[in-house]
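Note that this complex is displayed minus one protein chain, with the remaining chains in position.
On to subunit A.
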Amino acid sequence: MSLLTAASVAWSVLLLPVTTALFAFLSRFSLFHPIQWISESFSLLYGSYVIFSLVLLCGVVLVVGVFNLEYYTVVPSVPCTKIALLGKVLHPQQSVHSLVHSMMGIMVTWCAATMIGGRYWILAAPCSEEEGVTGQKMCLNEYYLFFLLAGAFMGYSYSLLGVVRNMNYVSFQTIQQCKYLRFKGMLPQVVRYSAVQSLYSVRNYCLFYFFFGYIPRAWICTTLNVHEDSSLHRLDTVSGLLDFRLLYHLWLSGTFLLLTWHITLLLFRIFITEAYSFPVQSSFSEDVSQCLPKVLMTFLLNQFLALQDLFLLSQQSLSRRMEVFSLSQPGGHPHNWNAICKECLSLLSDLSQRLVEYQEVVASNGRARPLSSHSDQRSTSSETLGMSTLIISSLMSLQILSIDIGLKTPSSVFLRSTSPFSSSSVNRFVGNVDPSSPWYGSVQSPHVMRRGPKLWTASTGRLKFAHVKNFLARRVLIMYLFNKLPEASSQALFADSQAHIWALEGLSNLVAASYKEDRFGVVQTMLPSILSTMLLLQEAVDKHFKLPHASSKPVRSTCCLEDSTFKTLRFALRAALKTAMYRITVTFGEHLHSVQMSAEHRKRLQQFMEYKE
């Protein structure tokens, strides 16, 4: 694991001289003096500044690599509300990420400024002649400041966009290509993406500097005791910013910065998602923890790699399948198969369970609450607490109110139509309590949830209606923050479904292969439970897709690095489940009639055997 990261960082470092040379070459670009341009660029490459910059950039890449390793995840955290997203952004861990990236941005742009040279060379220079009486007076070089601030800005926006677009999510490839070809295929897209992102950053930064540029400038001037050169254009004016050479250099430096970081990220992803072949069994007891059945029981990346390996071996390797179907030497037990099958089935039934619970919650509330997905919980736990308490206090009055009324008039539950104000807004409001808040447990009671908003019947609610309306109107922002993002809960529910897809594919391939390859009949004993687990999951998934927003398609992201695979995992899971069922029914055909199962399942299975699903 750490070895792979080291290798990926090493490759990024090796690629640095190339990108740096390209940058140096392009930074001197001049259309009208091509020969001078080329000769200057070459002489620049041998300069000591470039060598020093390279050393510094290596350090930056190392740090980026370490951050990639620390922050990556194979199960994305999908924020279900705007407030959860805000929580993610303000999380201390994320703040460290942003801070460090801002600083590294400054370092990279410092290197870039040094390499470009010229007017970006130094922070303070002697003032122009006509200004100063004495030559000793130092003036601020605003270009220099502009450049370094741009680095910080870009570093921060890289980190911020990383959270918003889930850049730390590592998805696995649909096909297994070798690392070099994957890198080669992705490189043009990464270059284009970096250039476009840099363009956006430059635009945003110019706007930022136009409005707030005077603050850092004044601050630097006072702390370093330098003066502003009044003879030069200030950069926070329109004419100052319309310097095309400056903007070009800024954009080029931004592209350079993003490209080196994106390449590091890309290499990191390529290296850690590469298929790894785990041994199925080992004759040495100390290696048993390295074997496939054991690794399947671990968590996150290792489990994903093991499942991917299971998927590949079930499709491609006859000899490894034979190991799975083999019996243990003393005793004659199919330990390998049992362990693998049990682990896959428990994964699948966990998902079914999760789906059923979610449906129950939805059914009882009429609408979904944010999901208690672990990742979400983690990200929103600590620092949103301040925010939550504010909301809780406001909620509390509402809740107590509703419980009060609910107890008084239980018969009015169904008088929804007479409710004097739109119940949906309150519903939404009530239905979106942060799962991590201390209030969560008490709200979870379905009675409160169901009755709360509906009980404002004409008789009891009229008095307080205006009051509550006021109360809500003042909290438009809160409502906005607590509004559910459509289909986000569906995405969160299936966030780790890549594991389930592999489990389904691996299991069904093994079962299909067992028809010819399983000499001891070890698979047959598990066939009823495999089929019933899959059919249960099928039922749960079918029900889930009948919920609102579940089958709406997400917007496709156009870029390679913003991985949106997790947004469509539920569709992939549905397809994989059907394929797995068909694979088993096609292979076994009529023999499946002799498998024991409940009548309901048999009916469902018959649908598959007649190709009616």
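By definition in this document, a contact is a pair of C-beta atoms (placed from the backbone, for glycine too) under 8 Å apart; a residue touches a chain by one contact, two chains touch by 3 or more; residues count from 1.
Simple rule for what comes next: contacts and distances are computed from a predicted model.
The listed choices are "Ribosome production factor 1", "Achalasia, adrenocortical insufficiency, alacrimia", "Serine/threonine-protein kinase 19 isoform X7" or "1-deoxy-D-xylulose-5-phosphate synthase"; the UniProt protein name belonging to the chain that is not shown reads "Achalasia, adrenocortical insufficiency, alacrimia".
Annotation: of A:H101, A:R583 or A:H601, A:R583 touches the absent chain (contact as defined above). Annotation: of A:L3, A:I175 or A:A599, A:I175 touches the absent chain (contact as defined above). Only one residue from A:L318, A:L477 or A:A599 touches the chain missing from this view: A:L318. Those residues of subunit A that touch the chain absent from the view are 173-178, 181, 185, 315-319, 505, 509, 553, 556, 565, 568-569, 571-572, 574-576, 578-579, 582-583, 586, 610-613.
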